[in-house]
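Here you go, one structure.
Every protein chain except one is present and positioned as in the full complex.
Moving on to subunit A:
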Amino acid sequence: MPYRVVVREGQRFTLGLLHTIDGTMLTNSQGEASGAPQAAGGTSEPQIDVHQDGAALTCRLSGPWNTRTVARVDARMRELEKRSDVSKFILALEEVTSLDTAGAWLMQRLMHALRKRGAEVEISGQSESAAILLGAVEEAAENGDEAKPARHGFWLYRILESIGRAMYEARDDIVYGAHILGATIGGAQMKLGRAHAVNPAAIVHQIDRMGVGAVPIIVLMSGIVGAIIAQQGAFQLRYFGAEIFVVDLVGILILRELGVLMTAIMIAGRSGSAITAEIGSMKMREEVDALTVIGLNPVGVLVFPRLVALMVAVPCLTIVANFAALGGAILIAWFYSGIPPEAFIDRLRESIDLSTIFAGLIKAPFMALIVGIIASVEGMKVGGSAESLGTHVTAAVVKAIFVVIVVDGFFAIFYAAIDF
């Protein structure tokens, strides 16, 4: 049978079209009980022919009743279900050309609803295969009445509930973070005996990945930020004829605050997410449970090397970042403001001292600890699904960056208080 189908770009295939192609292209479609309907010029739409005779209702069904077509008669069947004036109902299936579970479901749903209203239900003209299908679906129609899951309560309760959950989650995070911190300070202990089984190779490997691997991006980022600050500072200070003070500005700002802060943020994004993803996917595939059963402490094996590596790597990266940022500033000062590098370094020696450098550097191990602990806690919270892994990696990075900035603020307050 020749057929021609024109489908315009972006147009959804209508169901009728699908079925026509279906019926002609493939020799026999699902559950056809009588001769090929398409070739015989039959309809490709399911039809309901309702015939009422007093309290007796006869439904003559025809056409294909399958998954692809039933959507169009669903509403009609539901209307029929609501009728209460029926005492005898006959379902005639002689002209049904194809039937699958979806079609059988619609029929059973209707028959079940009417039977419940006390109507007498009769099926006529069903083929053997239709009888098997209807029988298989019948049970489901009866169970379908069972109560649906309860709806959500009053909106205020839901808001309060979510606040409460968030509070408890925050508490759990802090407690679990403290556990990890304690376990780390206690060392990577085994369950039995051997108190400190630190694996130097694992730590060195992690330092290589999280420290050495991060050097290029840290250098690039810090250099650019140092250059931008120098340019902006020089531009503003030029009005006062005090362009040389850009050195003080850049030196103090970078060494005390920006070097360590940007390193911490970059590490939170780069290594924090990696830690969460690694631990999380191990958790997902029960590898963490396997470690526990073998007698290894997951915190000791997974978290400890990473935390130690971060504590070593972040201060080193901070120093690298400081140098890169100052380098960028020197370049800009030279080309943009005409301050030669010798003058810049001379001025820098006057404006900063060792305490300025340490004020920044002291913060680095704390930042490393924060990033590492938050990432590990989130990793350990990953559940069974890919979605939860994504959620927790995001949460780890966002929380780590947020806490890093907040803690940096606390350090600033603390330094001001002790006049450091």
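Throughout what follows, a residue touches a chain if its C-beta (ideal position, glycine included) is under 8 Å from a C-beta of that chain, and two chains touch if they have at least 3 such contacts; residues count from 1.
Keep in mind that, in the parts below, contacts and distances are computed from a predicted model.
Q: The chain that is not shown, which UniProt protein name from "Ferredoxin--NADP reductase", "Gas vesicle protein A", "Carrier domain-containing protein" or "ABC transporter" does it carry?
A: Choosing among "Ferredoxin--NADP reductase", "Gas vesicle protein A", "Carrier domain-containing protein" or "ABC transporter", the correct UniProt name is "ABC transporter".
Q: Among A:L61, A:L133, A:I180 or A:I254, single out the residue that touches the unshown chain.
A: Per the contact definition at the top, the residue touching the missing chain is A:L133.
Q: Among A:W105, A:F344, A:F366 or A:F411, which residue is in contact with the omitted chain in the full complex?
A: Once the missing chain is taken into account, the touching residue is A:W105.
Q: If the missing chain were put back, which residues of subunit A would it touch?
A: 7, 12-13, 15, 18, 21-22, 25-28, 30-35, 66-68, 70-71, 74-75, 100-102, 105, 109, 127-129, 132-133, 135-137, 139-140, 143-144, 146, 149, 383-388
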